[in-house]
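Every protein chain except one is present and positioned as in the full complex.
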Amino acid sequence: MDFELTASQVDLADAIARVLVSEYPLEAVRSLEGAPAVVDRARWSNLAATGVFSLRLAEDAGGAELGLAEATLVFEELGRALVPGPLVATHLAAGLVDGAAEGSTVVGLVVVPPGGGGGVVPVVLEHLADVDVVAVLDDGGVSLVTPADVDATAAARPLDPLTPVWTARALPRGEPVAGPEVAARWRRDGAVLTAALQVGLARTATELAACYATERKQFGRAIGSFQAVKHLCADMEVRRTLAQVAVQAAGVTADQPGVGDPDVAAAEAKVLADDAAVGNGRACVQVHGGTGFTWESPVHLLLKRARVHANQFVTAAEAAAWLGATLPPP
Amino acid sequence: MDFELTASQVDLADAIARVLVSEYPLEAVRSLEGAPAVVDRARWSNLAATGVFSLRLAEDAGGAELGLAEATLVFEELGRALVPGPLVATHLAAGLVDGAAEGSTVVGLVVVPPGGGGGVVPVVLEHLADVDVVAVLDDGGVSLVTPADVDATAAARPLDPLTPVWTARALPRGEPVAGPEVAARWRRDGAVLTAALQVGLARTATELAACYATERKQFGRAIGSFQAVKHLCADMEVRRTLAQVAVQAAGVTADQPGVGDPDVAAAEAKVLADDAAVGNGRACVQVHGGTGFTWESPVHLLLKRARVHANQFVTAAEAAAWLGATLPPP
Amino acid sequence: MDLTETEDEHRFRTELRSWLAEALPTLPPPPAATDWPARRAYDTRWQRMLFDAGYAGVDWPADSGGRGASPVEQLVFKEELERAGAPFGWANFVGTLHAGPTLIAEGTLEQRRRYLPAILRGEEVWCQGFSEPDAGSDLASLRTRAVREGDDYVVTGSKVWTSHAEVADQCELLVRTGEPGSRHRGITWLVLPMDAPGIEVRPLRTMAGSNEFAQLHLDDVRVPVANRVGAENDGWRVTMVTLGFERGTAFVGDLLEAVRLLGRVAELARRTGALDDLGVRRQLGHLRAELDGLRALTRRTVSQAARTGLPGPGGTVFKLAYSETRQRLGELSLELLGRAGLLTTDVEAADGGRPLPVADLVDDWFRGLSLTIAAGTSQVQRNIVGERLLGLPKEPPVATGGDGRRGWTSS
Partner (left out) sequence: MDLTETEDEHRFRTELRSWLAEALPTLPPPPAATDWPARRAYDTRWQRMLFDAGYAGVDWPADSGGRGASPVEQLVFKEELERAGAPFGWANFVGTLHAGPTLIAEGTLEQRRRYLPAILRGEEVWCQGFSEPDAGSDLASLRTRAVREGDDYVVTGSKVWTSHAEVADQCELLVRTGEPGSRHRGITWLVLPMDAPGIEVRPLRTMAGSNEFAQLHLDDVRVPVANRVGAENDGWRVTMVTLGFERGTAFVGDLLEAVRLLGRVAELARRTGALDDLGVRRQLGHLRAELDGLRALTRRTVSQAARTGLPGPGGTVFKLAYSETRQRLGELSLELLGRAGLLTTDVEAADGGRPLPVADLVDDWFRGLSLTIAAGTSQVQRNIVGERLLGLPKEPPVATGGDGRRGWTSS
């Protein structure tokens, strides 16, 4: 047992972080705010070239034969840098949808809740104008839909200005490409990778808050020297730490048979990571005070993106209820 | 509209507070810790003489014809002083059970949950060795049971050393003395008066914490000058304030037709008062640090009593669920 | 303790209610939230209607042109306006609730004559120039400088969070006339005419995407000394005096709005089926208890003000509890909206019923986030409650610096 990152895992995370610094600096990301399409195809291809989408494929399929554990490290970095676009969907589709692994096909995803959904909330699709194909995930499996076939209305002002959304009353029937086992795996791996994005957001929120609290002076002192602010930041660090190890453990648990229940670990990762990203996003706004409430500051983007991810694959509320109902007897 | 206390209401609260200082000083209260019976009959009679039980009765029945609003002020003082015994039960029974108003009959109470209870938790009776009669409150009304007829087992170490408890698998059939309307009123008024006791506990907890935080020095400063401690205390004051006005409003709402829904106000009072008493009890322990965790300090008695009251008449969870389910449409 | 209205209070309510029933339908549809000139026109028209009906400056003394209503009547006034869905009148609030009362208390006769009637009639719109980029919670560290030159002050600096600055005629401005570092002792209160040369108004977009605030940049702006309210360097006291006007009704409209929103959230929960969830019921019920507790606290504070003429101590407790409650209401709203919360505009419901109220609920979520920050963060409020209400010691003075600055305390 050695739950520390291996040297090659550290290198992998460093490598992707370096690519992101040059490909997705904050100004570049923010320049697309409010646009109907936010995926820059050239940058997306460069991301693909680093293996973001193909990472877990077999070598003969152009992959690196790495595991979900490694993927969580990569997605944490993507979350940290606020990279927009259907990253998890395209990653899951790699190997199943031509061009996804290479970055030439951008894949959107609609996750139908177990049992089929329904109710009063319409279908909400992300990134419809960015994607070449929409994968629909339901209990029966995965099917593919052409974006142009979806009768959808664009939202005028999406909550996250970097996650454009559309609504539709229903989805057209798609072409089935995978069965229920793949669908179940997508649900699980998708939850873990989304949780990894959340950890990245939680990390950036903690860093921004600590930095601001060190630099900003009020009443003649750095505000971070006041316990009220310091302890807000400390709680952010606690949430980030727990979520990060839980997400990495979920990755390892999926990769290594016998070390635990991967579904449980995935649900736990989503619960803790959603808490960390949303809670730290909110705390980051609070630490920044009025500044944090401006559009100009990047702080709101972290919180808004966290809310988007909180509603992907499974909510923390759903995951926690399932974890509570399935607790093994003592 | 004048929701401030009248001069005579202030006098009433002052008067009972003065009586309690001499009749129920902390040492006297604590001297009974762990005893199977904690009602000192002489003191109980003196309490009765101040009108604690007869307050709301008609003048010709020996009462003062005051309202539930005034009763909340009195019970807040009783809570502040940690007075032990079945205060609310005896107050409710005054006028229905001979001698209750005068303090010569001490009345216990078992509240059967709406619908009849059942389940795995046995009947838990308080103060069985103190009381002359046990009132049983269920959907059908109120009936009276002789304590000796209850087949009950004494708990070796009750949670609150000043609230001795017994368990019983079932209760004997009692003598009916009131119908469903009275039962419903007891439920409501009992919840409000118990909430008033909780406000008293929350107030004492806030006072003790603020006092300790001012006197106790660590790192060369009064600990109350550290924001971490100061803000714990501030949150106590906020909870206490909200609960107090909500309890008083519930009293007034029961007394004055047309100003609101008394059942809603009662449920709200219990929710906020339980939160305040339990939350402030816990915070008071935390502010006191190691000292607060000793038996010698009175702090634990506040928290334990708060937990007892939290389980009387209606829990905050039950009351909140009812309030949520019955929210009127906008 | 009496929650029943007196006959006078009841009459006041009834008359107001019937006037509102007649007056409101004569208003045109409200303008777009982003169109400030149209909002100014709409809000000042509403102010003029209030004036004509005798409700302008309901809390102002009669000798200043106001109605001189009692604290309870002020409460009734706000309740009825909220109940009837009357305009809030954003363009008027700085004038009627802040600058006006300050001038009443501290202005010269001439100043009062010049400015007060225009506020009451909706002829002039005021904005506030208090906060600065580097002086948020610590207002006393403000740095906008005013240097006396003849009969003018020459003012240079920046102000932030100035609401509707684009359409304001006057600005209540705090400037530093004392030495840098003179804290509370070197501040002066000025009336800044917004058409003075050297003022630049830049929009300050909030995270909610709203343009309701602006940043002011003042570059050698000349303000006549005659525009000074109170003595030079006495502006901190002048500002604080205004707080003495508060009768516990400052948040009444907000609170009743929150009650209405809670009803909408419950309705949403009923439609989505979430109301079958006991945990959701408890959350809703808890919020209901807290909001009604805050209503009771408001009544207590107003009653105290009615008796003593002074604002009671409940205001800080209210602000702290209300901000946190409203923030939790916003979180619950977004939780219950689920993926519909990824939009910020109302959306057609899949069941064909009324559209889902996404816009209001998401907006409420943003509002909740701002409430624990604006007008004193919750952290500062907790200091105030701890120190002023519980008597806990302030943070000891800091050794370094030696300028007598205190820790992050309540003053």
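Order of writing sets the chain letters: A, B and C. Residues in each chain are counted from 1.
By our rule, contacts are C-beta pairs under 8 Å (C-beta built on N, C-alpha and C of every residue); 3 or more make two chains touch, one makes a residue touch a chain.
Small disclaimer: the values here were computed from a predicted structure and weren't measured.
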Omitted chain - touching chains that are shown: A, B, C
Chain not shown: contacting residue from B:130, B:160 or B:189: B:160
Where the unshown chain meets chain A, residue by residue: 1-6, 9, 69, 206, 210, 213-214, 221-222, 224-227, 229-231, 233-235, 237-238, 241-243, 245-246, 248-249, 251-253, 256, 258-260, 264-265, 267-268, 271-272, 317, 319-325, 327-330
Contact set of chain B toward the excluded chain (per top definition): 118-124, 126, 155-160, 163, 165, 167, 169, 217-221, 223, 226, 228-229, 282, 285-286, 289-297, 299-300, 303-304, 307-308, 311, 315, 317
Touching residues on chain C - with respect to the absent chain: 277-280, 282, 396-400
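The working rule: only the chains that are shown with their structure count from here on.
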Which of A-C and B-C has more C-beta pairs touching across its chains: B-C
CA centroid of chain A to CA centroid of chain B, Å: 49
Length of the line joining the C-alpha centres of chain B and chain C, rounded to whole Å: 39
Multi-partner residues of chain A (at least 2 other chains): 226, 228
Chain C residues counted as touching two or more neighbouring chains: 379, 382-383, 408
